[in-house]
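Please read the structure below before turning to the comments.
The complex is shown incomplete by one protein chain, all other protein chains being positioned as in the whole.
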Amino acid sequence: MALAVDDLKVYYRTLQGDVRALDGISFGVGDGEIVGLAGESGCGKSTLGKSLVRLDGRMRYVEGHVTLDGEELPVWNTNDMNRFRFKSISLVPQYAMSALNPTRRIGRMIEEVLESKGVSFEGLSPEIERRLELVGLSAEVLGMFPIELSGGMKQRTVLVLSTLLNPSLLVADEITSALDVSTQKAVARALVDFRRRGFVNSMLVITHDLAILHEISDSIVVMYAGRLAEKAPAETLVHSPRHPYTQLLISSLPMMGARFSERRLTGIPGRPPSLLDPPAGCRFRDRCPVAFAKCAEQPPVVEVDSGHQVACWKAA
Amino acid sequence: MKSYFTRKLVTYGLTFFVAVTIDWAIPRLMPGDPIASMLARASLQDPQQAKAMVAYYNETFGFNTPLWQQYLNFWVQLLHGNLGVSIWLFPTPVVDVIMRALPYTLALLIPAITLSWIAGNKVGALAARRKVLDNTVLPVSYLLTATPYMWLGILLAWVFGSELRWLPLSGGYAFSVSPSWTWAFVHSAFWHWLLPFLSLFLVGFGGWAIGMRNMIIYELESDYTHYLEALGASQRLVRRYAFRNAMLPQLTGLALALGVIVAGALVTEVVFSYPGLGYLILQAIQNEDYFLIQGTFLFIILGVLVANFAIDIVYVIVDPRTRAGMQGSRG
Partner (left out) sequence: MAVTDPEYPASVLVPEATAGPVLPGGGPARPAAPRRSGRREALHFAFRNKKLLIGLGTVCFFLLLAIAGPYLTSYSPTATVGPPHAHPSSSFWFGTTTFGQDVFSQFVHGLRATFIVGLLGGSLAALIGMVVGFTAGYRGGIVDEVLTMLTNVVLVIPTLAVLLIVAAYLTVRGVFIEALFIGLTSWPWAARAVRAQTFSLTSREFVDVARLSGIPDRSIILREIAPNMSSYLFMTFILLFGGAVLIAATLDFIGLGPTNGMSLGLMMNNAVLWAALQLGMWWWFLPPGLGIMAIVGGLYVMNVGLDEVFNPKLRDT
């Protein structure tokens, strides 16, 4: 098991109290596996991604364990985490468009970052150029300023940089959200390609776009209101989901070729509960079409099939 | 880069042109004719020397010359370095009077500007990192920068000059010495320079410290900083990038503030009767020496333009994007 997350809890500090953004989640990413992490806004997927690499100013680690390749990641201590970052676990951020220092040429910036981690830039130079070419960028990019690149180009540059030291786990946080469809496809393909070439071992791809996940991931984890709802191999999750939330999610996706008169596009009525003071029991209860009395008690995560876990009384 | 400098030079050229025109035009718009009365007084004193002044006056202000010719003559005289003859210090030419005072003002301005900018930036950056330092630096800086220049000068003069008697209260040098390159003079001049310099330095320092502190905090919250930290880059690198980037708006701000700083120097000189351009202007006003006032005005404008240009050059060095031919602004 490359990554093992065990009952991780990370809250956000606010004036009104703690927002329980990530409230006890456990799952694993296998060796060489691409796991997609999906859910609506505010479900905690971004929080999860971030807390694996670097806790934000507002975030507060509460409890839980994260193990990477058998070694525990001290996610609560930002200094201790430094030796893992970039080398063992790396992040392609949501804000890749503005992730590059505007006043430094890209090549120079990469050199200085590597140097600060004790890695020689000269040694890696040919590899950097090779990888840039793989994603469709010429080596000239290294001599340019970020302002000279388009959004997609910056995204790909950041992708190359983040994976440069061949991390064991790559966390890709909403990297396709700001791109047009054809670039999205290119980036998704690049991700898979990187794994194939061994640049990264395993990946955690965070997005709300189930379609992309279906394309590239081996398994998909669906989160709701800070907790795990369902985890299953990609095909299974899309075609035979067990959790009511996942089912509603899948069926609310527009289908190619379907006409409105034949199939209505439905959403899921209601909104997720406030995480400032979440209700007891299953958090999907209020919106769930099949909720019953027992849902007042938090359902445990049950393995219903090989590699398929669900947190629902009805589904288990 | 060429377009960057072209723009700047055009702006400065235009500004100088406007300034000279204002300088030339204002006296004509004012009620009454103060110059004629002054001249009348001067010619009574010394008819011989008065001739030069009257000639200058006639060419640039005279009723007999058409307006456009007056304007042209003004420019011609200006380019010859002739700003007229001082009325108050008749018959000394204006340029000479200014030149005597200029070194004192420069001696105040240049160290005060550079040192306060550098020190303010350094301390501001430190304060952005250390909460403890921040809690003292911030309120003090706010206080300093809300202080009018002359008042800090007054305070310092009173405390150190009048009450404690550690430092001289006024003048550029003691009465017993005269300007020359002797140790006695330099020594005396230094002690007289210290308080006005300190006054300018402190006010400027406060402002730069606050600005830099805010800029650094802003840079440390930016996306590129977060990315660097996600990559586990060293704090040193993060701080270096933040500092470098924060300096840019501070530099631009310096150029914007030049007019203010110069004004501050002028009033500080007045407080200390320090024999620079500021004190000169005050005396010129009191003595209604309009030629001197005008000349000093042009000098100040020229100085500010030159300083602006110098800062523009420094900016090109510091922001690599301008060299690559782009507008030096945040991407």
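For clarity, chains are labelled A and B in written order, and residue numbers in each chain start from 1.
Just so it is clear, a contact is a pair of C-beta atoms (placed from the backbone, for glycine too) under 8 Å apart; a residue touches a chain by one contact, two chains touch by 3 or more.
The structure displayed is predicted, hence computed values, not measured ones.
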Which listed residue, B:Gln70, B:Thr105 or B:Ser141, touches the chain dropped from view? B:Ser141
Per the whole complex, from B:Ala125, B:Ala189, B:Ile210 or B:Leu228 the residue touching the absent chain is B:Ile210
Considering the entire assembly, which residues of chain B contact the chain that has been omitted? 10-12, 14-15, 18-19, 22-23, 26-27, 29-32, 34, 116, 120, 141-151, 154-155, 157-158, 161-163, 169, 203-204, 206-212, 214-215, 217-218, 248-250, 252-254, 256-264, 266-267, 270-271, 281-282, 285-286, 290, 293-294, 297, 300-301, 304-305, 308, 329-330
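Just so we're on the same page, only the chains that are shown with their structure count from here on.
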What part of chain B is in contact with chain A in the complex they form? 222-224, 226-234, 236-237, 241, 244-245, 248, 319-321, 324, 326, 330-331
Contact footprint of chain B on chain A as seen in their complex: 53-54, 78, 81-87, 90-91, 93, 95-96, 98-105, 112-113, 116-117, 145-148, 158, 161-162
